[in-house]
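Note that one protein chain of the assembly has been removed; the remaining protein chains are unaltered in position.
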Amino acid sequence: MKLTRRVKEILANYESDNPGVKGNLARILMEGKLGGSGKLVILPVDQGFEHGPARSFAPNPPGYDPHYHYQLAIDAGCNAYAAPLGSLEAGADTFAGAIPTILKMNSANSLSTQKEAADQAVTASVKDALRLGCAAIGFTIYPGSEAMYDQYEEIRELSAEAKSVGIATVIWSYPRGGNISKDGELAVDVIGYAAHMAALLGAHIIKVKLPSAHLENAEAKKVYESKGIKIDTLPDRVKHIMQCSFNGRRIVVFSGGAAKGEDAVFDDARAIRDGGGNGSIIGRNAFQRPKEEALALLDRIMKIYQGKE
Amino acid sequence: MKLTRRVKEILANYESDNPGVKGNLARILMEGKLGGSGKLVILPVDQGFEHGPARSFAPNPPGYDPHYHYQLAIDAGCNAYAAPLGSLEAGADTFAGAIPTILKMNSANSLSTQKEAADQAVTASVKDALRLGCAAIGFTIYPGSEAMYDQYEEIRELSAEAKSVGIATVIWSYPRGGNISKDGELAVDVIGYAAHMAALLGAHIIKVKLPSAHLENAEAKKVYESKGIKIDTLPDRVKHIMQCSFNGRRIVVFSGGAAKGEDAVFDDARAIRDGGGNGSIIGRNAFQRPKEEALALLDRIMKIYQGKE
Amino acid sequence: MKLTRRVKEILANYESDNPGVKGNLARILMEGKLGGSGKLVILPVDQGFEHGPARSFAPNPPGYDPHYHYQLAIDAGCNAYAAPLGSLEAGADTFAGAIPTILKMNSANSLSTQKEAADQAVTASVKDALRLGCAAIGFTIYPGSEAMYDQYEEIRELSAEAKSVGIATVIWSYPRGGNISKDGELAVDVIGYAAHMAALLGAHIIKVKLPSAHLENAEAKKVYESKGIKIDTLPDRVKHIMQCSFNGRRIVVFSGGAAKGEDAVFDDARAIRDGGGNGSIIGRNAFQRPKEEALALLDRIMKIYQGKE
Amino acid sequence: MKLTRRVKEILANYESDNPGVKGNLARILMEGKLGGSGKLVILPVDQGFEHGPARSFAPNPPGYDPHYHYQLAIDAGCNAYAAPLGSLEAGADTFAGAIPTILKMNSANSLSTQKEAADQAVTASVKDALRLGCAAIGFTIYPGSEAMYDQYEEIRELSAEAKSVGIATVIWSYPRGGNISKDGELAVDVIGYAAHMAALLGAHIIKVKLPSAHLENAEAKKVYESKGIKIDTLPDRVKHIMQCSFNGRRIVVFSGGAAKGEDAVFDDARAIRDGGGNGSIIGRNAFQRPKEEALALLDRIMKIYQGKE
Partner (left out) sequence: MKLTRRVKEILANYESDNPGVKGNLARILMEGKLGGSGKLVILPVDQGFEHGPARSFAPNPPGYDPHYHYQLAIDAGCNAYAAPLGSLEAGADTFAGAIPTILKMNSANSLSTQKEAADQAVTASVKDALRLGCAAIGFTIYPGSEAMYDQYEEIRELSAEAKSVGIATVIWSYPRGGNISKDGELAVDVIGYAAHMAALLGAHIIKVKLPSAHLENAEAKKVYESKGIKIDTLPDRVKHIMQCSFNGRRIVVFSGGAAKGEDAVFDDARAIRDGGGNGSIIGRNAFQRPKEEALALLDRIMKIYQGKE
């Protein structure tokens, strides 16, 4: 596999990592239709854990079968497929080597009564990632939650172990809990902070939600206004998030949230592209559509990242 | 032991497991009167821990002796016998090799005052399972309980260790605690969710209660109704649970709950069979009856699974 | 040491244990005046920890010296001497090999303010038991306490380690805490449950208090009454406790509680004998009496177990 | 070093200890002006941690320097010098081998808001004691505190490790927290209980405060009165504490508390001597005086223990 110049540039930002980790980042960056471009589209399927099987898969029932998602990611030309332990185990042999996989290491579920101390259960290990041949581990932190420091310590132990065996780390950084308001979960200052902390924690790839123009924290608001940080348009905000992520030295992918219309999905992708983001992590908008529709949608998103639209 | 085609098909679904685990699943699937059919009847005896000895065994006093249950499972032609540490130790030598055993790893008891944070004590280890020659470990999770994330982490560590030494994992997935209502513990959406999470946690065999047509969660209810998921009859609901369990890629057995009339027991078995479930795990309805009655009842259940009734 | 037939019968019930554990059980069963009979009288001295030195030893001041109790147990012809770490260490060399010892692994004290979550501190290790040459470890659980699941997990880890190095396990199973009433601590249903759980946790020897005819739990009460379980006399109740302890497959010894008159002590012993119990564990009624009185009392108890009174 | 008969007698009480531990106890017992007499005067300097540097050292400013205390202990002819990690490290090379040292393993401080659950931080390890050449570790327990069981478990693990590498254990047993009254912290029944528990936990040397004639616990009070335990004079009470400490089989040293007049200090020493105690552990009354005064005071205390005053 001959790496492109762009991929080499990206890898050069990971100055402290061993060849194993860099090799796995390269596997992800070189895979699929966007391979070599420095852009990524990742298929994540942890909705079954988060919201239950019926809410996740009844809209498109073939999704009850874990094999469906592997195949969807492969057919769509995604860079990687991310899922919890059981899902990856269920197709581990059939799809061995067919696409880079990201083992989602922790999971919450909607039966939980936690609010201020929102947390997740750690449901996999780095050894699992090794035996399943994964390229990366994925882990969710909830900045703001009363449980956040415990989560930070968990991911640090897991990513230290993962780095030592050549596996990359993806952090889902989702502000939640504590005294963060509902609007604050998407506020650009809070998401910028969340991305920055993920970078400080040693993430190779950072996943955040697309931010709104809301400013949550009073102290931060003063700075955003007095320093004239541009946050009016979505591309502005994506650009700011990249700045918060070591000024672009870390890969950042954005998730779009709940299922929505195709045009909205495409607008998001254009904003991510124009703001200099690295790509999309797109779950429900893909696997809850009939397969042909999903393939068409993912194809057009990738064309947007290729600058063809 | 020559495996049947059906057993081979089932084993093929466990794509990430080593030959040790597959061998132990095969031992269970090939044992007893239903051996080779892909159907199972398992005898579990953890009622002594759950409800105390008198409430469990006074209805049929020979049950105070742990040997009684080993022999009942063998005489009835069950696929496996499941019990806590002390019970298995008490017959470990007399019944060595006579029937596959499942070491129940955690146990609750009715002296506990826990409600929202319902939990269990871990009372055995994978090393115990190895020295006692067990085919599988069994573990109860309480989805919904405030203690559920701790339980998920416990079973993940235990099952990772068990898998590494070739022992299979059975998860008892019983929604309870938190803000789940009494009806909700049997609601089809909740039990479907519980089965799905057990699969995601890496269970080889999933044990759930037979679900009612109740829908507990408001968000889920909308999906069940709008998508027209069939849950009217018990076979419909069993079929849905199988779908929630990786679309049938995982073995699911159903428990029937409190002791009841024979006809109700047989109706349950027919519904499980007709919905595509893998079988029954039947405790109090077996060991609280006089032995001859119990043998006759179990025999007829097995005939139902064989399609003879 | 040539084992008696009775001792061999008892040892045969410990089907999963290695020769090391069986050897230590044999050492205890073959020791002293009751050696070989299958009956036991054990001297426990953990009152100093539980109630303080003055309340424990001022009634018979030589008891302040740990050597006194070793010698009392030897002179009386007891089967074993049980005490906390410091007490055993203080006589470890003088009495090495002179009598089987049981290292009490955890201890509570009366300065504690715990009620519902009654607990103890673990104050010794299996390695301590090995270096002190002990035949068994002893551990108290409080079934019903909010801390009980933690205690169950502690004893399971300790007894697993002890079993692996050939040391036997004695569980003191004392219902307490949670919502158990004062009367409930001695209720026959609760003590039966406590004995049963100790057996399920893998105890070789179970220690419980002599039960009253009180029934604590409403559900259990229905069963005791409807099934006509005999609990009117003390021998009836002892018999029922033996039934709850794997139908007699586990050794059960009974403690008599606070210091009391001699006749009451003898009556207790006769009831234990007549109900099929294995013996007495008798502390304050022995060491708080002047030595000659204590020796006479213990001698007469042993005669009762020998059927001579 | 030729041990005296008295030191040999004392060492013989430590029946379970290895030659390493006995050797270190001998180093302490043979050191300084009281060397060989079986009596001890120990200089402890953990006040800086407990009350802060100014409150501790401003009365005698040379004490800000950790070297001062090493030299004071040496010049005074003390048996040992006890201090926290940083203090011992600061003079570890200059004073290597010059006097037996006791590494204080845990420390509280007066910024803490803990009351009922009074606790300390463990701030050193047995490995630290080894690399610093210490003869013993020191550890404070607070009998009565809601945190006491955790403390008991900590010291047990630390002392087990220390014993295994030949280092002795000193327990500071200070009743505090829970529902112990202010007077109760010095009550003779409570301090007797505290000393007894330290012995049961395996302490080689027990440090308690000099007890008052107050009786805290109602149950204990009845026994003290009905059994006529003598507690009127301070020598009586010291004698009783020795009795509570395995009838004198364990070394017990007494601390005098806050800085006070010389005569009071000497009276305390005479009472300890006359009651059969092993000596004094004397901090603030030594290091808060100008050095010449401190040397004179310590010299006279030692003379009292030698029976010269």
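As written, the chains take the letters A, B, C and D, and residue 1 is the first residue of each chain.
Criterion: a contact is a pair of C-beta atoms (placed from the backbone, for glycine too) under 8 Å apart; a residue touches a chain by one contact, two chains touch by 3 or more.
Given the structure is predicted, the values throughout are model-derived calculations rather than measurements.
Colleague: When the whole complex is taken into account, which chains on show are touched by the absent chain?
Modeller: Listed by label, the shown chains it touches are A, D.
Colleague: Who touches the missing chain here, D:Thr94, D:Ser226 or D:Gln306?
Modeller: D:Thr94
Colleague: Check each of A:Tyr64, A:Phe95 or A:Tyr224 against the chain that is not shown and name the one that touches it.
Modeller: Of the candidates A:Tyr64, A:Phe95 or A:Tyr224, A:Tyr224 is in touch with the missing chain.
Colleague: Considering the complete complex, identify which of D:Pro44, D:Pro66 or D:Gly256 is in touch with the unshown chain.
Modeller: The missing chain is touched by D:Pro66.
Colleague: Determine which one of A:Lys39, A:His196 or A:Lys209 touches the chain that has been left out.
Modeller: With A:Lys39, A:His196 or A:Lys209 as choices, the missing chain is touched by A:His196.
Colleague: Please identify, in ascending order, the residues of chain A that touch the omitted chain?
Modeller: 13-17, 116, 143-144, 146, 148-150, 152-153, 156, 160, 175, 178-180, 189-190, 192-193, 196-197, 199-203, 217, 219-220, 223-224, 227, 229, 240, 243-244, 246-247, 249
Colleague: Using the touch rule from the top, list residues of chain D that touch the missing partner.
Modeller: 48-49, 51-55, 58-59, 61, 64-66, 84-94, 107, 109-114, 119-125, 127-128, 131-132
Basically, only the chains that are shown with their structure count from here on.
Colleague: For the copies chain B and chain C, give the interface type as same if over half of its residue numbers appear on both sides, and as different if under half do.
Modeller: different
Colleague: Angle of the rotation mapping chain A onto its copy chain D, from a C-alpha fit, rounded to a multiple of 5 degrees, please.
Modeller: In degrees, rounded to 5: 145.
Colleague: Compute the distance, rounded to whole Å, between the mean C-alpha positions of chain A and chain B.
Modeller: 36
Colleague: With chain centres taken as the means of their Cα atoms, state the distance from chain B to chain D in Å.
Modeller: Each chain's C-alpha centroid was found; their separation is 58 Å.
Colleague: If I count partner chains per residue in chain B, which residues reach a count of at least 2?
Modeller: Where chain B is concerned, no single residue meets two or more other chains.
Colleague: Report the complete set of touching chain pairs.
Modeller: The set of touching chain pairs is A-B, B-C, C-D.
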